[in-house]
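These notes concern the structure reproduced below.
All protein chains of the complex are present and in place, except for one that has been dropped.
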Amino acid sequence: MPDKLLAIEQKRPEGDWRDAKVEFRKGTICYSAAPKNITYLSLPNPREWQPFDADWKLPPNWKEIILKGMKERLRKYRSFRLFMEICVRCGACADKCHFYVGSGDPKNMPVLRAELMRSVYRRYFTLTGRLFRALVGARELTEDVIKEWFYYFYQCTECRRCSVFCPYGIDTAEITMMGRELLDLIGCNINWVMEPAANCFRTGNHLGVQPHAFQDSIQFAADEAKEITGLPIEVPINRKGAEILFVMPSADYFGTPHYYTLLGYLMLFHEIGLDYTVSAFASEGGNFGLFSSHELMKRLNAKIYEEAKRLRVKWILGGECGHMWRVFHQYMDTMNGPADFLEPPVSPITGTHFENARSTRAVHICEFTADLIHHGKLRLDPRRNDRWNVTYHDSCNPSRAMGLLEEPRYILKNACRNFHEMPENTIREQTFCCGSGAGLGTDENLEMRLRGGFPRANAVKHVREKHGVNLLACICAIDKATLPTLMEYWVPGVEVAGVHELLGNALVMTGEKERTTDLRGEPLVREEATRE
Amino acid sequence: MSDRPLILAGLTLFVGLVTTPIWHGALDRKAALTAPPIQLPAQEKQCVAPASYMRSSHMQLLEHWRDEAARDGRRQFVAFNGKIYDKNPTRTCVTQCHTDRKEFCERCHDYAGVSDPDCWNCHNDSQRTSRSAP
Amino acid sequence: MFMFEKALTGGRKYWLWITSLFLLVLAGSLCYVLQLTHGLAVTGLSRDVSWGLYIAQFTFFVGVAASAVMVVLPYYLHDYQQFGRITILGELLAVTAVTMCILFIFVDLGQPTRIVNIVLHPQPKSVMFWDMIALGGYLLMNAAIAVVTLTAQREQVPAPGWIKPVIILSIPWAIGIHTVTAFLYSGLPGRSYWLTAILAPRFLASAFASGPALLILLCLALRKLSGFDAGREAIQKLAVIVTYALAINMFLILAEVFTAFYSEIPAHEEHFEYLFIGLNGDRHLVLWMWLSTLLSGVALALLLVPKWRNNIRLLVVACVCVFVSIWLDKGLGLIVGGMAPSPLGAVTRYVPTLPESAIVLGIWASGALMITVFYKITLSVWEDN
Amino acid sequence: MKITRKDFLRISGLGLLAVAGRKAVRAVAERTSERASEQTSAPFAKQVRWGMAIDLQKCRQKDGCDRCIKACHSTHNVPQFSDRAHEVKWIWKEPFKNVFPAAQTGYTREFFGNLPVLLVCNHCDDPPCQDVCPVKATWKREDGVVTIDFHRCIGCRYCMAACPYGARSFNWLDPRPAIATVNLDFPTRTKGVVEKCNFCEERLAKGLGPACAESCEEKAIVFGDLEKPDSEVRRLLRSRFAVQRQPELGTGPAVYYIV
Amino acid sequence: MDANEAILEQWVVRTAESYPHHAAALLSKERDPFRNPVGDTLRQSLALLLRELFAEMDATAIDSALDPIIRLQAIQGFSSDDAVRFVSLLKPILRELAPERNSAVLDRRIDDDRINRLAVMAADKCTQCREQLARIRANEVQRANHVQQRIRARRPA
Partner (left out) sequence: MKALSPLLAVLAIVGFAVVGGHTHAGLVFLAVFVPYAAFAVFLVGFCYRVARWAWIPVPFRIPTTCGQQKSLPWIKPASLDNPSTGWGAFRRMALEILLFRSLFRNNRARLHDRRLVLGEDRYLWLGALAFHWSLLVILLRHLRLFVQPVPVFVSVLSRLDGAFQVGTPALYISDVVILGTLVYLTARRFRNPLARYLSMPIDYLALFLLLGIVTSGLLMRFVVRVDVAAIKQFALGLAVFRPVVTSAITPIFLVHLLLVSALAAYFPFSKLMHMGGVFLSPTRNLANNNRSKRHVNPWNHPVKTHSYAEWEDEFRDKLKTANLPLEAEDARQITGH
């Protein structure tokens, strides 16, 4: 038998990863961006092409552009240069990537994903690389390398899980972001990032929902909340002088299960009598610019502060969304601040000063609600959520770029009675990505997404089998869009919900009629007799 | 950048640490660079082994003497030049030739930073000095 | 390193406990430095009583270590499921006890920096060489078993197959460590107190009483502190083991006493006289030895009656009695009693000094620290599951 | 064969990098010392068994005489501690009743019981101390002398527990301050090791007898080769009745008491 | 190594070869399942399948063994043909290895017919998975437009 194995080895040697070429196959890659979107955003090199074409129609001076772009970024981002230089290839990150675990493709090991770019960095920006080439791991920048970059940098969800384990904190997300910026320069970007970005730039939200349709959706939700509770729930839009501007991802008023979360927010705001407004202009908290370039991120983000200033609100409250919060937390103030026209946020209900948001003046809805519950301002009946056996998925960005771990759990534990954690190495800062973040949540990429989501699904499966978990709660719009798909394939029988949907279910509102359905419109099952 | 002074301070500290020998040597110009002169015995011209061998491996020789004498009872050593010596550090080495342990052994050990061996805890030198060792 | 991070979370009381243990360890270490610089003269040992508290504590804790077999054997050989959880606790107790033993030997050495000589120049004729192998092997085995089984529990996968033979081997090995330790003493000519064939059986009997008694106390403490319940049945089973072992131990002691006094051979008689009556006017151990006897008697009475044994409070009293009694008998009387009178008939009084006691206390504290950390890790793994 | 300067350089040079150099030093040195033994005295002849006979009657002749003890202890740099617990002694006296507890009768006790008996290490044929030492720091040489390698002793004191004669002492303290005058011909010991009478093996190597025997004016201590039928000690043991301490233990002491 | 194990080994190796990129080298050579989750699934499933081929060809057992491997292959970018090719890989392996070893047993138990039956079952399973994929794709789109659909349903414009 060993000789047989040997024979195979000869035929297919282990080889050097630097020689490998990428095969593009439908189902595992995202399609290129439509020229109109690139044009609308005034980005370079719009053209018709697809990744599986042999000729990518790169601009003639593409190599020069890339190298110039790299040089510029090496001077602007310490993280980029540092991460190009200090990796020792210890391999601690290797099996931390959900794409590696799910696909077995060795180039999905974070270290190698970064080496794709490091090898080029060494060749053109270091002395040893210029002198010794392959011996020190340098390689020429060729079209094949560009294709490889495209394949693997759009096969990273920038979830930062590897960076938790790296002894030097090397963050593959930073490298992927730089890679995507460079690819943008030669017009190699994907439509599922560019189209929402273009939409968002134009209409204010990813889906391109125009103001009247926005109002329609919001009104529809208000009506439905009214129906469920029997209370006159109104949602102010573009109202000047409100105390708080509420910003949410557009999926909240468009898709399920996001929509139920929106119902939850509206009920909550009504119950506490919050003086707030939503905006048809700042109608998107999410920011697909993050998945393209720092510049685009800044351009899309500008509207938040602009609108807050125009509406003369005191501070901003942000809904459940993952990458929106990465931008709010780590970039917004630096990019478009200072927010000196706002006031340091204070909860109008409890009087709590949100010290941690003193400068950015944006508060996460989970922080806000947890504070309400802690001060006993909400009456909750967790029994209304008895049909759910809940587990909580820490969305990557709130956990690894903010540290928002306890607040949602606190809300969940108050809003429902059956809560079970997934295994400890798959939650909190070690949470596994849904596999569809960073602009990869598209239909044409479904199969790769299911691979990438395998580790997350597996952990859910574990608690499903062990505790009968049937609901996966999370606080990210991309999660809510893609986890149901993931669950359907790997762990049938588990649904997905936002934390505030469960809160909305449990919230006992002043003067409400007796609820007969939950926010999903399903009959409320009372299990009091059996439970108590 | 706000952290630049901090980084430079750290870098300076690092450079200061790795160049310790240089500035230390420069500050203390009086400190002897060369190995201290070894006080050679007045009457004897020749050690039990060539000086170069003794310089690098005297401990090996002494350890060898120790094992032979203490464990096998072989107490005589025939040197390279045919002379016969007792394998007795006190009588052969310290009383006959290297009468001043401080001047002969310790000086060099101090210079080279070789931690004192425990020999002197038991084997007597003529002055019977005992440096307290931790 | 083994899931160590789990031991780093705890409340105020937990940290207070950890800190005070650390302080004790620190005090012990300082006293050890004193001993290192001044020599073993800082202890109460003398030319006649050349072994004392250190070696006695070593002997006692070998017993505690060996007693792990009392939970391992029923669980793995007889598939006694009630011991499922206690078994890991027992193995971790063994790991702790063996580590303490090694520390006790280490502090007893006059030239500790030469300890590597034991490996560099081994002497297979020396029982101490075999004791080193026995204890080292037992430590490795138990550490491996505990780590592997606990890891498997945490990951919720079955333990790897290779661990089973190790577990089986650890059972006779446990008997082995205490037997070899008894042979350390019972093979010496001219020390009549130890020169007896039933020393090893006596060691085992006392071990199987004191170790499980300690395990019961630890389990009950855990129940109080963390809410972990080892299970009533498991505790009761352990109590039965303690009862039998204690009875056998007392029987063996009686046999020794009979032989010594009925034969009236002075060499044999004198040691018992010294311990229980006093010799040449030295009576300073008499009170302790009778206390030990009394405690054993009380414990046996409490344990023999099922109604009393099943009462948790009385069980605690009984276990404390057993532990203290055997600690006095083995951790004090055995070594000192064997050393006095000396071969030349000298009766030299041995009283541990303050530094000596502090070092012993320091090792106890490090043992307590280890067991706290181990149990903390174990319990949090179980809680997570 | 002589070691030349060149050989020594070779030893310290790279030429021996492949061969373990230390081994080489040892091998070369061994060859030379073998030569040395041929030329000078043998390390210890194989057919020798050193032993001692102590004539108790002679020993008692001079009341309070401790010449042998002094001779031994000053020769061997034995420290004198005032605290009994930390005593180090190679040769000392004990009352008869303690030394020979079985050899006394009710009638002799009164007179003999308190008579002092001179004690040294028995240099047993089958010494228990040798068997128990975990590091081979104490052993019986082929000439019967039970010796200790102070360089190797780890101070576990197992040998002290094993010795049925109480012959061994431990250095509880640094011995040097307790030595009045140091004999440069013999090393002192360090704290933490065990020591005892060595039958003056360092003197035997020079062809001298033990210091105690030499110092005894009454010639109460007779030392010699037990294997040699015509040695003085054998002659004495043939002519007078002698006992060993606790022969029933099977250790085979080489020290005999003529009663 | 007995005949079955040898066959299994070859089967795993050749199946792994059909994986993309350098994965092949890792998948087949890395015997440590811990380092190679996908390869491990492959090995386990193929082992189960081989056992069934020798035994009763129990439909439910085969189905549950096929599920993980096909489910993986369905999203590994395999075409339907490619996804079930691993079954046909078994035939040449048997031809190579069976004559040397205990062929009597092999010939009787595993014939081409059984393998063909397995191929059909695998193809069915693959189709099921593809259908499921298509279904969940559709569901996803539907969820994304949930609110609009309901608005439309409720207020016919």
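Per-chain residue numbering starts at 1, and chain names A, B, C, D and E are given in the order in which the chains are listed.
In the analysis below, a residue touches a chain if its C-beta (ideal position, glycine included) is under 8 Å from a C-beta of that chain, and two chains touch if they have at least 3 such contacts.
Computed from a predicted model, the values in this text were never measured in an experiment.
*Asks:* Out of A:G403, A:G468, A:P492 or A:G521, which touches the unshown chain?
*Replies:* Within the whole complex, the residue contacting the unshown chain is A:G403.
*Asks:* Sort through C:L120, C:A221, C:L304 or C:L354 and give me the one touching the missing partner chain.
*Replies:* Looking across C:L120, C:A221, C:L304 or C:L354, the contact with the absent chain belongs to C:L120.
*Asks:* Touching the left-out chain: which of A:C166, A:M248, A:V390 or A:L507?
*Replies:* Within the whole complex, the residue contacting the unshown chain is A:C166.
*Asks:* If the hidden chain were put back, which residues of chain C would touch it?
*Replies:* On the chain C side, contact with the omitted chain comes from 1-3, 5, 113-117, 120, 151, 154-157.
*Asks:* Footprint of the hidden chain on chain B, which residues?
*Replies:* 1, 3-4, 7-8, 10-11, 14-15, 18-22, 24-26, 28, 31-35, 52, 55-57, 59-60, 62-63, 108, 110-115, 117-118, 134
*Asks:* Contacts of chain A with the missing chain: which residues?
*Replies:* Touching the chain left out of view, chain A contributes residues 14, 16-17, 42, 74-79, 81-82, 85-92, 94-96, 101, 106, 109, 111-112, 115, 126-128, 135-137, 160, 163-171, 174, 201-204, 210-212, 215-216, 237-240, 280-281, 294-295, 298-299, 302-303, 306-307, 310, 328-331, 333-335, 337-338, 352, 354-362, 367, 370-371, 374, 399-407, 410, 423, 425-426, 428-430, 454-455, 458-459, 461-462.
One rule holds for everything that comes next: only the chains that are shown with their structure count from here on.
*Asks:* Work out which chains are contact partners of both chain C and chain D.
*Replies:* none
*Asks:* Treat touching chains as neighbours and tell me the shortest step distance from chain B to chain D.
*Replies:* 1
*Asks:* Taking every chain's C-alpha mean, which one sits closest to the mean of all protein C-alpha atoms?
*Replies:* C
*Asks:* By mean C-alpha coordinates, which chain is most distant from chain A?
*Replies:* Looking at centroid distances, D is the chain farthest away.
*Asks:* Whole-Å distance, chain B centre to chain E centre, using C-alpha means?
*Replies:* Taking the mean C-alpha position of each chain, the two centres sit 73 Å apart.
*Asks:* Find the geometric centre of each of chain A and chain E from their Cα atoms only, then give the gap between the two centres in Å, rounded to an integer.
*Replies:* Chain centroid spacing, chain A to chain E, equals 32 Å.
*Asks:* Could you give the separation in Å between the centres of chain A and chain C, each centre being the mean of its C-alpha atoms?
*Replies:* 57
*Asks:* Where does chain C touch two or more other chains at once, residue-wise?
*Replies:* In chain C, no residue touches at least two other chains, as defined above.
*Asks:* Taking the touch rule as given, give the residues of chain B at its contact with chain D in the complex, in rising order.
*Replies:* Chain B residues touching chain D: 49-50, 52-53, 56-57, 60-61, 64, 66, 68, 70-82, 84, 90-91, 95, 118, 121-124, 126, 128, 130.
*Asks:* Considering only the defined contacts, which chain D positions touch chain B in the complex?
*Replies:* So the residues of chain D touching chain B come out as 2-5, 7-9, 11-12, 22, 25-26, 29-30, 32-33, 35-37, 39-41, 43-44, 141, 149-151, 176, 182, 184-185, 187-190, 201, 205.
*Asks:* Inside the complex, what are the residues of chain A that reach chain E?
*Replies:* 1, 4-5, 8-9, 12-15, 17, 20, 22-23, 25-28, 95, 101-107, 216-217, 220-221, 251, 253-257, 259, 443, 446-448, 450-451, 481-482, 484-485, 488-489
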